[in-house]
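The other protein chains are all here in position, but one chain of the complex has been omitted.
Take a look at subunit A:
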Amino acid sequence: MFAKTLLGASILASMTFFSSAVVAQTIGFSQIGSESGWRAAETTLTRQEAEKRGIDLKFADAQQKQENQIRAIRSFIAQGVDAILLAPVVATGWDAVLKEAQESDIPVVLLDRQVDSSDDLYLTAVGSDLHHEGVVAGEWLVGEVGDKECNVVELQGTTGSSPAIKRKAGFEEGIAGHDNIKIVRSQTGDFTRAKGKEVMESFLKAENGGKNICALYAHNDDMAVGAIQAIKEAGLKPGSDILVVSIDAVPDIFQAMAAGEANATVELTPNMAGPAFDALAAFMDGGTVPPKFIQTESKLYTQKDDPMKVYEEKKGLGY
């Protein structure tokens, strides 16, 4: 009995010793804040991924302020962390603090957003390709309607924002060369449910009560959820009378898909930390220098992907 306990204890001890010797031990994470559900999910997943790998994650919430992020990074450097993850709130003004990290030999990985600094100041950046997400959505629609005539209405994100510009251009690229698919109306829904619903109502009025509309493309799921309600209230069936494709893959759209009211969504994964930790481990263990941009997968979910199961998985992430 005693021997067994001793054996177990020594295995445990050697395991902790082993693991702490191989992977990065302490990593600082400077997060922007919690301005959206997606970002809350990103924080939750970063913690989970760190725990899975036995990493001690030091978390700093910047509350949307760059000066807080710079202060957090300086404190990480002072604490002598092994690496730093940074989700930068703005693109400019990072040169000085990134140089300080470099001089202390601490690799920095950017999450989700880019900076304007020279790219030798950070190890790599992990992010999604907004343009590619639009392409995936467009290609899904092309595959779905085939050669049928299809009039698409588009709910854009906030006018001038980079997701709105890139997701629009990506979708147009996705449907390019298929003249049967036309975008007949395109308006901004400001990424919100309420505006998505209001704008969709006007689309329905303007396009013969919705009879001329074959598909809706929304730049985020929230607008699609609002638009789905508008379609229902107009007496049409979202998901069959009007196809609904959107981007982000937040939990609520999976409920709509399970109910047959939405058709497809392209995931903007909140798991940016997983690839970042993998790249860091490879860099620290074997000295493998990762590429300067690691693109996360833009996964397409449809009604066939057991939406209720995905909903249950995503629900707890803090979206």
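One rule holds for everything that comes next: a contact is a pair of C-beta atoms (placed from the backbone, for glycine too) under 8 Å apart; a residue touches a chain by one contact, two chains touch by 3 or more; residues count from 1.
Just so we're on the same page, contacts and distances are computed from a predicted model.
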Given the choices "RNA polymerase sigma-70 factor", "ABC transporter permease", "Lactate utilization protein" or "CxxC motif-containing protein", state the protein name listed in UniProt for the chain not shown. "ABC transporter permease"
Please pick, from A:30, A:69 or A:156, the residue that touches the omitted chain in the full complex. A:156
Using the definition of touch stated at the top, determine which of A:37, A:54 or A:93 touches the missing chain. A:37
Out of A:91, A:194 or A:282, only one touches the absent chain, namely A:194
I need the residue numbers on subunit A that touch the omitted chain, in ascending order. 34-37, 40, 156, 159-160, 185-188, 190, 192-195, 197-199, 201-203, 205-206, 222, 225-226, 229, 233-235, 252, 318-319
